[in-house]
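These notes are about the structure you will find just below.
Of the protein chains in this complex, all but one are displayed in their positions.
This part shows chain A:
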Amino acid sequence: MADKQQQVVVKRARHKSSVKDPGTPGVLKLTKDRFTFMPNDPSSPVKHNVEFRTIKGHKFTKDGTKQALLNLTQDQGGNYIFEFENFPDRNVCKDFVASAIALSGEAGRTVPEKPAVPIQDEQLSAAEMERRIKLLQEDSDLQKLHKQFVIGGILSEAEFWATRKKLLEQNYSRRPKQRVALKNDMWSTKPLADGQSNRVTFNLTPEIILQIFAEKPAVRQAYLNFVPNKMTEKEFWTKYSRAEYLHSTKNVIAAAAEAAEDEELAVFLKQDDMLVNEARKKIRQVDPTLDMEADEGDDYMHLPDHGLPRNDNKDVLDSQYEPYRRSFSQHLNQHAAVVLQGRVIDVELGDTRSVAEALARTKHAELAKDASDVYLDKERLERISRMTEIEDLQAPRDPAVAPLSIKDPRDYFDSQQANAFSTLGDTVSGAKQLKCSVSTREAYCSLKECISEIKFQGLTEPTINSEVAFKVLNGLAQNISSNKYHLGRNPNESVLDSLPKITREELLLHWSSIQELLKHFWSSYPITTKYLLTKATKLKDAMSQIYPKLQEIKESVQSDLRHQVSLLVQPMLQALDAAFAHYDADVQNRLARSGERPNGF
């Protein structure tokens, strides 16, 4: 009998073209990557030799049914049905096939560049494929490259994407799993009461349970305490619903009476101690100068007979019922706080207990954070002193800002002047200091003379000599037209803008495709396998096709732009030349080594 660990499984089986087909008896041989079927009758045409890579899945009949069948489904829709003599035989084959399919599928995905086996079509999940298509659609440049190289047969799909793993991942992570917030509506216990019996039905979903736990820590605590030791989950929720129902009737006295009878029920009916504690803590964090009690007086709603008219006189109840009262505003506030906090736990909702535990844990962590009361008090005091201080009397708390004392701004100027002048083509001799040969008084005198001179004589007539004007115009025109050649020195405009649109696009396209090719070319070094060698050769051929195209572009542009274009093309050519040189050197090396070997022996 064949063992599971075996690398090869050989079983007698019948190949059937359909389930009804009597089948051809023969031998089925399974190896790690393929299965072969040889019919007993050598003349029979039914022979199979199929790789597992092409097999998509397998089906089989249940043990103990009429036939022991194994059905292998192929990618293209075909299938192979084998009938075995007994079920143990079939099961051995079934297990082997299952692991073989899984293995080949994995291999296709994780190591697409498996040397010597250039895999044509990779096993890709639909999501992966979709992601790639989306990327291509979003980026037209990428699409161009993809079309040029992958469809052009220079690179395989896997190679093309292998260098863009980051892009794929990025795209993947860009869509973080959105967390669904808690529902904003309050779980108002709308009991579904049918008119006849006294039964009231509550609907609890895991979502609602989460909300209850988050909003009512006491219920959560009770759940952790009672379930499943003291009562079942169903009992617990029944009790809870009963309490809710009592609340909804707003009958405080009845609630108190029920609570007295049943201590578990009392937990739900009484005010939530944990909430009260929490609220106290929160109040401590409020601005200490805010006197909440004093403010209460401003709020007329709190006092009877002010504000809205109240028609129920239940306010005058005994203090013993006090714990059983629950105000709507409390409930509302608690709900709002929980909703704003959002979904703090990340647990599957189905399991009520784990939800309760997770919530309890996060609460504990929170409490532990501000547990140190001493610290809290100190902070509170600090805050009070900060809020109540009179600013005028306080020394500046922060270290005073030292004023910026620049002793001599001359250096700033000097550090730029040298370069500025060299740009303008000024020689150092041109920047020599003007010697002032007259005293200040004389200088002012001559200045004033000039002013009075023009004051009395009026403007010179004509203002400007026509020859001089012509000269100036000529000079300006020349200056402006010569500035064209200073392109590129001004960072605001690009040389590309001055090129014709077609040339520009061609250049950009070539640039990006050269980059892509070079990336793949250099990544395939050092060449360790034959596969890499063919890849490098293919890439080199593709690059040498681009080379003359670049020359063509250089020659096609107008003469005044040719210099600019050749400046642009030069680095591309250099990069290509370097690649070619490396390739040639590598080939030489390879030849020398292979030549050495026979000599060495």
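Operating definition for what follows: a contact is a pair of C-beta atoms (placed from the backbone, for glycine too) under 8 Å apart; a residue touches a chain by one contact, two chains touch by 3 or more; residues count from 1.
In this section, contacts and distances are computed from a predicted model.
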The hidden chain: which UniProt name fits, "DNA 5'-3' helicase", "General transcription and DNA repair factor IIH subunit TFB4", "tRNA splicing endonuclease subunit" or "Trafficking protein particle complex subunit 2-like protein"? "General transcription and DNA repair factor IIH subunit TFB4"
Which of these, A:204, A:381, A:450 or A:567, touches the one chain of the complex that we don't see? A:450
In chain A, positions touching the absent partner: 404-424, 426, 430-431, 433-444, 446-448, 450-455, 458-460, 463-465, 468-469, 471-473, 475-476, 479-480, 483, 486, 489-491
